[in-house]
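This is the structure I want to talk about, given as structure tokens.
One chain of protein is taken out of this complex; the other chains stay put.
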Amino acid sequence: MTQTHDGSPTRRRGSRGGDRIMVPEADFTSYYGRAIVKPAPWEKDIAFYLFTGGVAAGSSLLAAGADLTGRPGLRRVARLGSLGGLGLSVGFLVHDLGRPSRFLNMLRVAKLTSPMSVGTWILSLHGPFAALASAAEVVSMLPAGWQRIGPLRLVAVLGRPAGLVGALTATPVAAYTAVLLADTATPAWHSAHEELPFVFCGSASAASGGLGLLGAPVAQAGPARAFAVGGALVELGAERRMERSMGLSAETLHHGKAGRWMRASTLLTAGGAIGALVGRRSRLLSAVSGAALMAGSLCTRMGVYEAGLASARDPKYTVVPQRERVDRGEPVRHRQ
Amino acid sequence: MAEAHPVGFQWVVEAKKRGARIIHVDPRFTRTSALAHQHVPIRVGSDIAFLGGIINHVLQNELDFREYVVNYTNAANIISDKFQDVDDLDGLFSGFDAETRTYDPTSWQFAQEDQQGDLGRAQADDAGDTAAQRNTASGLQNESHGMQVGSRPPRDETLQHPMCVYQVLKRHYARYTPEVVEQICGVSQEDFLEVCRAWTENSGRERTTALVYSVGWTQHSVGVQYIRAGSILQLLTGNMGRPGGGIMALRGHASIQGSTDIPTLFNILPGYLPMPNAEKHQTLTDWIDSVRNPGSKGFWANAGAYGINLLKAYWGDAATPENDFCFDYMPRITGDHGTYRTVLDMIDGKVQGYFLLGQNPAVGSAHGRAQRLGMANLDWLVVRDLFEIESATFWKDSPEVATGEIVPEECRTEVFLFPAASHVEKEGTFTQTQRMLQWREKAVEPPGDARSELWFFYHLGRLVRERLAGSDDERDRPLLDLAWDYPVHGNPEEVAGGWGEPSAEAVLKEINGYEVATGRPLSGFLEMKDDGSTLGGCWIYSGVYADGVNQAARRRSRHDQSFVAPEWGWAWPMNRRILYNRASADPEGRPWSERKAYVWWDEDTQEWTGHDVPDFEKTKPPSYRAPEGSDGVAAIEGIDPFIMQGDGKGALYAPQGLIDGPLPTHYEPVESPFRNLLHGQQGNPTRKEYRRADNPMNPDPRETAAADVFPYVFTTSRLTEHHTAGGMSRYVEHLAELQPEMFVEVSPALAAERGLEHMGWCHVVTARSAIEGRVMVTERLRPLRVEGRTVHQVWMPYHWGQGGLVSGDSANDLFGISLDPNVLIQESKVGTCDVRPGRRPTGPALREYVEGYARRAGVADGDQGPVVTASAAAQQESAAGQDAAQQHSPQQREDQ
Amino acid sequence: MTTEKAARTKRSLLPWPVLRQLADGDVLGRGRSVRSKRTDELEPRTATADRVAHSVCPYCAVGCAQKVFVKDDKVVQIEGNPESPVNRGRLCPKGSASKNLVTSDLRQTTVRYRAPYATEWTDLDLHTAMDMVADRVVRSRRESWQDIDEQGRKVRRTMGIASLGGATLDNEENYLIKKLFTAMGAIQIENQARI
Partner (left out) sequence: MTGPNSLFGPLDPAPDAGYVDAPKRKGFFTDTSVCIGCKACEVACKEWNDVPENLYQMLGTSYDNSHSLNANQWRHVAFIERPGTTPAPDQPAAAPVDIGMPTVGAAPSGVPDEAKPDFQWLMSSDVCKHCTHAACLDVCPTGSLFRSEFGTVVVQDDICNGCGYCVAACPYGVIDRRKGPEGDSRVGIAQKCTLCYDRLTDNQRPACAQACPTESIQYGDVDELRERASERVATLHEQGVMDARLYGNDPEDGVGGTGAFFLLLDEPEVYGLPPDPVVTTKDLPRMYQRAGLAAAAMLAGVAVSFLGRRP
């Protein structure tokens, strides 16, 4: 498709029928095949961030649960996962800026219309608490003598409340990234806006649960297993639904790089979920399943990321749905 | 026009919005065509056939503006019955001398009322040695003198006399039918008649049609006749001297008009005075009279004052009536000293030093290879430019360095590249394309060692004079006596060191002229005296400094004055914006119509008035008739709008001044794949040629099968994004990126025929060179049907060279040198070529490749075949029309 | 814009845009509240220029009037003059690139000299270069002088010095060029007008 139209604005108006369901591939016009909308200038960093942010958010939830239910092994893995996820997330985010030194400009304003601004504020809220909880975990790992040092002791004491606040603010961290992508003109992202939050939350659950499976003793990993499998099911289910509502641009999830990532994602996520279920007694199988679920989550994020870029690069995904609307006599108009 | 003069094109768009119909005649579909109602593709080099067709349409259907034609043109004049036209002589006019390939124009003259007498003195003077005129580009009476015919030729105002101009014209163009136009130009009859209809329906009392050409029209071996054909049409339709009418040359350089008014040209002096000729102008009187033309009407009668004011401006106090105002100081021309002749002389080692002043002939002149080889054979070369252009670097990176023809270590030319000041770093006037001078203020100092030409030449003159000071050699007198004392200003340090910037305003004042005794600036050329009491460097510019005010610096807002905007800048002559505007009123002096009122006779005040400065004596009434025996200004009658012409009339027929005939007639370009459909005479028989092995022309189509070697026609022009040879655009980021590569436009059909791929490489070959570029396959170029077969036309821009931010081969390398006989401008808008896919050979292989083509075409020795191809009988008959008494001075054969 | 009006369009003085969003009636942070100080103080170069020189475009012969804005003796903007009856303030791409032309880093600012048989440029002092050119003019003129031509006609000229150019030069410059060359006896003086 892309080759056919590379540089050639073909015009086949005459052949367009009124009763088609799918538009034949070549049946649209463009300016020398050049993109209309621009692909997001984001590097793969942003896909990694989607993943690490999801892991951090889910882990924060698991950590709070583990803390409350007395699963210290799971709590430790989750809290450290949360910390690691957060740290990497911030790193990826800053690195992806054109002017990293101006990172703090994000806090200049609070814009409801900007998911990035909203996300920044959410992260700003979630981050310190989650980090504090994680810090408490680190403190608990220190030699006992050290734990009695004043400030460290305070940290340890604040661990639980901070972890709870962190958990309450965690799900927005996992969910907002879907809005971040969907609130663009990138056809594959915007058209996915109904289901993408579910895909991402499911993916975050699967990944963080996977981390729990990977790191926690089998005995304590039950909730992580449930969370991971549930997340994986939601992700897989929502993804199928999403493709239906995306229309033409759904095909970007099946072609090229995005297609490879998405196929890997399905295999790993489904496999990981099955492994997690059948391997509940096996430390090894649990760990492998957990890793697979994490990898599956990463693949999902990469797939969605690449699909978006691909859909922006080919003007077809911008033109055809709009042209069809217009030709149907249903252009988007405000009239109340 | 939209391509090369986009801002000028705003007026076309404006006219279109007001209902004008825009027709664009051009070999290819351009940006102009994009906005035109109709694009008429035409075969390059066939314009006279096209315009002749319209003239024929006008005459056959009597669509001419009769009252205008009878009164204001020479339509009624009766031509000598010795005149024979091209139809009788296989494409030659009467009076052709095959030896010199020139005409004796005696038989072209108007009949005389006094049958006893010989031709009038004026005519005799001009019926002179046309071969010499060709060499000195003086046939046209030095660009603007007008025809110096006797002031009162016999007339038949019923236009019925068989030898009156009208009837001769009608017969001359009778063969230019729509069918013939279609055959020659490749323009469908339908398209052609559409143009005829539009032109004629839009001309007359109520409406006027403008003819706008860009100077590619001049770059033909019949270039002057192209414009003549346009003039005939515009005179017949009554469009000259009227608002919205006329013929406008869209010139391509900021002050190219100024540089002919105040020329740096070999054949003329400021104000179109002729450069003295060793043959004709040995004395001041000879010189003055050759301009003044005793016996003719018009303002050239005051030439004495103009010439003497110039001499006085040059040599100041040294110029006195006793020494003929130093007329003897003037060097004399003896032949062709044009730029192409000079370049060939460089190749032949006859020239030592060369100045290039904001000019890049290595890219911009025809036959680039000859240009560069010439430069490589000088003693010294001075280049003054903003950038390091190709003409400054030919010794290290020209295509000839690649072919091994120029070896840096063996090239002796000493090169000085002086940085030049830009237009914002110096003050002075440009004369734009409508003869308007506009003063530029200096905004900033030039950077580093960059200086103006004014600085350079002032100080060069100063240094040369210093070196010659004390010389008693007579030859140095003109330099030592030169009035070369201009006030300087600028940087105080430089001024103190003797290197100040001369005052451009002081120079402008000298150009304007002033009273020697008082220094009072002249208010116009009418104040110029021939006794040495006034001086002025350029009579037509006199008035630009009237009242001591720099009139060119006037900038009254267009909102605060009339649509003519007379107070913006200053137009020569005398701030007239439309020349010959007396013709905008009818013979009685009333506007032809209300909506076309421009200048008219006011009965109440008894003077000419209107929106513009009347181009007529202010108080001479329309009813004025010249007394018997008068000449000069007094002989201009109230109904003679064309006051610079010898008979005061617009010249439908030009008995003098044109080397190649009194009427434009279709000749094929020097290089054409077609035979001349109309006559045995293939090309312009009088064109200037330089037949030498380093200037081969592609073969004549009738000669050999070798014509197939160069089967296609090519032409070149500008792109909006670049400027001429690229010296001011390829070095500028914001322009260079817009058109970054040389390309060749071809039609899809030609692409298929030659296997060219869009955006792939191709190369174009002529007998001179082969150049390469990217292929642009586009339907903007269409094959045409000409003389029953398909002709493919190839188009190229000519802006690239090896230097600059973006580089590429130069299209001008493809052309040879072959010139219009009247003005010595090269035919560089049409040639034949071959086009091949892929890149051209490089290194010495390039020369072998090109020479292989030349050999196959049979032109390797520089011989294209005979120029005169009219039948022997016709040649004989034409020659019989020569004035037996006429003697021709011997001419160098190779120099014709 | 009046000062009063400017006060209403420009931001309030609260130190943090988030606060201004609430205070300035710009809850969504779209306009007034998010302006930076620099934005508020922005002025066009055409307004801050020290002076404006009236000029004419150096490219084609349409003769478009230009305004050249100068700040600190540098050209900061060149644009069309709307008062001109020729161009009404408009310019083509070339005219619009005039600032780029005159401020280009690629411009030559020193005299470059290529000695015979040299393979590279060297730099020359301007006055030295002028002296060298004057020497060559004098020498070539002397060596190629003709008092009479081969037919014995008085010509008093040199055929050894030629010139080409001037179509983008000023009338005053062309005038001096022709005057000097004519006095020098150099006649092969040509111009783009012949091309």
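Per-chain residue numbering starts at 1, and chain names A, B and C are given in the order in which the chains are listed.
In this text, contacts are C-beta pairs under 8 Å (C-beta built on N, C-alpha and C of every residue); 3 or more make two chains touch, one makes a residue touch a chain.
The shown structure was predicted, so the numbers you read here are calculated from the model rather than taken from an experiment.
Colleague: In the complete complex, the chain left out here touches which of the visible ones?
Modeller: A, B, C
Colleague: Touch as defined at the start, partner being the missing chain; which of B:67, B:733, B:787 or B:863 qualifies?
Modeller: In the full complex, the listed residue that touches the missing chain is B:733.
Colleague: Among B:157, B:179, B:466 or B:741, choose the residue that contacts the chain missing from this document, as touch is defined above.
Modeller: Hidden-chain contact among the options goes to B:741.
Colleague: If the hidden chain were put back, which of A:223, A:275, A:290 or A:303 would touch it?
Modeller: Of the candidates A:223, A:275, A:290 or A:303, A:223 is in touch with the missing chain.
Colleague: Which residue, B:33, B:80 or B:167, contacts the hidden chain when the whole complex is considered?
Modeller: Among B:33, B:80 or B:167, only B:33 touches the chain that is not shown.
Colleague: Can you name the residues of subunit A that touch the chain not displayed here?
Modeller: Subunit A touches the missing chain through residues 4-12, 14, 26, 28-32, 34-42, 57-58, 61-62, 65-66, 68-71, 96-103, 105-106, 108-109, 111, 113-117, 120, 167-168, 171-172, 174-176, 178-180, 182-186, 189-190, 193-198, 200-202, 204-205, 209, 219-220, 222-224, 226-227, 230-231, 234, 308, 312, 315, 318-319, 322-323, 325-326, 331-336.
Colleague: On subunit C, what residues meet the omitted chain?
Modeller: 1, 5, 8-9, 17, 24-36, 38-39, 42-47, 77-80, 82, 87, 89-97, 99-100
Colleague: Which subunit B residues touch the hidden chain?
Modeller: Counting over the whole complex, subunit B touches the hidden chain at residues 2, 6-7, 9-10, 13, 16-17, 29, 31-35, 39, 188, 719-721, 733-741, 743, 748-749, 751-752, 757-759, 774, 776-780, 782-785, 790, 805-806.
Rule of thumb we're sticking to: only the chains that are shown with their structure count from here on.
Colleague: Select the chain at the greatest separation from subunit B, using centres from the mean of Cα atoms.
Modeller: Taking each chain's C-alpha mean as its centre, the farthest from subunit B is A.
Colleague: Mean of the CA atoms for each chain, then the mean for all of them together: which chain is nearest?
Modeller: Chain nearest the centroid of all protein C-alpha atoms: C.
Colleague: If you average the CA atoms of subunit A and of subunit B, how far apart do the two points sit, in angstrom?
Modeller: Using C-alpha averages as centres, the distance is 72 Å.
Colleague: Please output the residue numbers of subunit C that touch at least 2 other chains, ranges allowed.
Modeller: None at all.
Colleague: Tell me, which parts of subunit C touch subunit A in their complex?
Modeller: For subunit C paired with subunit A, touching residues are 16-18, 21, 27-30, 33-34.
Colleague: Per the contact definition, I'd like the list of subunit A residues that touch subunit C in the complex.
Modeller: Listed in rising order, the residues of subunit A that touch subunit C are 108-113, 117.
Colleague: If you look only at subunit C, which of its residues touch subunit B in the complex?
Modeller: Spelled out, the residues of subunit C in touch with subunit B are 51, 53-65, 68, 70, 73-75, 78, 81, 83-88, 90-98, 100-102, 104, 106-121, 124, 126-127, 129-138, 140, 143-145, 147, 149, 151, 153-195.
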